[in-house]
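For chain A:
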Amino acid sequence: MKYAYYPGCSLKSSGRAYEESFLAVCKILGLEMEELDNWNCCGATSFMSIEQGPAYTCSVRNLALAEKKNMDLVAPCGGCYGVLLKADHYYADYPAVRNSVDKGLAAEGLQYRRQIQIRHPMELLTHDPGLKAIRSLVKRPLKGLRVASYYGCRFLRPVAPFDDMRHPQTMDSLMKTVGARIADYASRGRCCGGALAGSIPKMAQELTYRLIKDAQKAEADVIVTGCPLCQFNLDAFQDEIIASHPDVKPIPVFFFTQLLGLALGAEPEELGIQRLIVPGIKILQEKGILGDKKADEKKVPVAAGAQNG
Partner candidate 1 sequence: MVSDNSHNPAEEVRIGFFICHCGVNIASKIDVAEVAKFAETLPGVVVSRDYKYMCSDAGQDLIVEDIKNFRLNRIVVAACSPFLHEKTFRTATQRGGINPFLCHMVNIREHGSWVAEDRVTATEKAKAMAQGGVGRVRRHVALEKRREPVLQSVLVVGGGIAGIQAALTLANAGKHVYLVEREPTIGGHMAQFDKTFPTLDCAACILTPKMSEVGSHPNITLWAYSEVIHSEGYVGNYKVKVRRKARYINEDECTGCMECVEHCSFKTGVVDDEFNVGLVKRKPVYMSFPQAVPKIVVIDPLTCAKLSGGKCEESCIPACDRQALDFTQTERVEEIEVGAIIVATGFKTFDAKRKPYYGYGDFPNVYTSLEIERMVTSSGPTEGEVVCRDGRVPKSVGIVHCVGSRDHQTNRWCSRVCCMASLKLAYLLKEHTGAEIYNFYIDMRTPGKGYEEFYERLLEEGNHFIRGRVAEVTDFAMRPEEENHLIIQVEDTLSGYVRRVPVDMVVLAVGIEPQADASVVRRLFNISCSDEGFFLERHPKLAPVSTATEGVYLAGCCQGPRDIPDTVAQAGAAAAEALALLDPGFVEMEPMTAYVENELCSGCKTCQTMCPYGAISNDAERKIAVINPMLCKGCGTCVASCPSGAIHQNLFDDQELFDEIQEVLAHA
Partner candidate 2 sequence: MATLEREIRFESDRDPEFAAQIRRMPGCENLNRCIQCATCSGICPLSTYMDMTPRRVIQLARDGFKADVLNCNTIWLCASCYQCQVECPKEIGITDVMYALKCKAIEAGIKPKQAAPQTLYREFYNLGTKNGRISEGALMVNTVIKTQPARFWSLKMLGLRLLRTGRFGWKIERMPQQSVLKAAIQATPPINGKESS
Partner candidate 3 sequence: MPDTYQPRILAFFCNWCTYTAADLAGVSRMKYAPTTRVVRVMCSGRIDPQFILSAFAKGADGVLIGGCHPGDCHYLEGNVKCLRRFRILQRMLVDLGIEPERIRLEWISASEGGKLKEVINAMSADLVRLGPLNLPDALRSFDAEVLKEETEAEVQELVTIP
Partner candidate 4 sequence: MSTKPKVGFYWCASCGGCEESFVDVAEAILDLAQLVEFAIFPVAMDFKRQDVEALDDGEIFATMINGAIRTSEQEEMCHLLRRKSQVIIAYGSCAYSGGIPALANLVSKEALMKYVYEDAPTVVNPDHARPQTETLDQGRMATLPEIREMVRSLDQVIEVDYSIPGCAPNPKLVLAALQTLLSGERPPKGAVLAPNVALCANCPRIDTKPRELSVKAFKRPHLHEVDPDTCLLAQGFLCMGPATRSGCGEACIRGNMPCTGCYGPVDGILDQGAKILTSLASLVEAHDEAGIDHAMEAIVDPVGSFYRYGMAKSLLRRKIDLPTPVAR
């Protein structure tokens, strides 16, 4: 099956690893992604805060492009996914939105009839190949790795088509499917402050701190996420956070597709694991998921220690 792939801006720069790992996983699972021609920025929260007419037009334009190709649109970026989904809903619900958007799209000869679905990889992988298929392809189970799934805001709010708004599970199921243990913690859907990371870092980092703290209280070894903004926010500022909150330790923040890819046998480099700011390789070696000559020698005691932990 073929999908319209909408990378969004982040997957081309700060979230490159997400694109790399997602596409690698798709390849292994036989999902064909065709990047949408001439896609444009979804508008994120910024457009919405400045001018709402163009904001909706920009979002819906991408949907219309996919619809023209008669393909479901896959938006791995949590922000993009949320914005596109909301735009789709509001386009349906509010005549004012529809009126503006229709006129805007008409300038390019486009129209939108809500004939396609907006998909997120998290949900796409769970349903289209299915968990069973994924399990059957696992080459490198994530045994012993305790994973805290961080969902962030945008898969869940204001609409959550595929998961429980207050206690989401999709990512956990995927991680369990590939052999990881789950760190259950309440903050999994709380705001990481990413929207303020670039403007009021102090506040953003306070929120991020709470998430990391909560995940570590649940004895998480790593955090996984499905949003480049969340990943960046959780990953990039740990130095600063730890400087002001010494009670948290550095913790690698993966894209869930990276761990998925690893389990399905892809190599770390293909998945962009080297791109993390807080390095992720070490913990994977410690847990014996990734081979390492030095680690191989110490494998037994490390594994025992990890089990004890």
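In picking the candidates, the idea was that all candidates are chains of the complex that A comes from, given by their letters.
What we mean here is this: contacts are C-beta pairs under 8 Å (C-beta built on N, C-alpha and C of every residue); 3 or more make two chains touch, one makes a residue touch a chain; residues count from 1.
On a predicted model such as this, the values are computed, not experimentally measured, just so you know.
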From 1, 2, 3 or 4, the one in contact with chain A within this complex: 2
Interface residues, chain A side, partner candidate 2 - complex: 9-10, 12-17, 37-41, 43-54, 56-58, 61, 90, 93-94, 96-97, 99-101, 103-108, 110, 153, 156-158, 165, 190-191, 193-196, 198-201, 203-204, 207, 232, 236-237, 239, 274-277
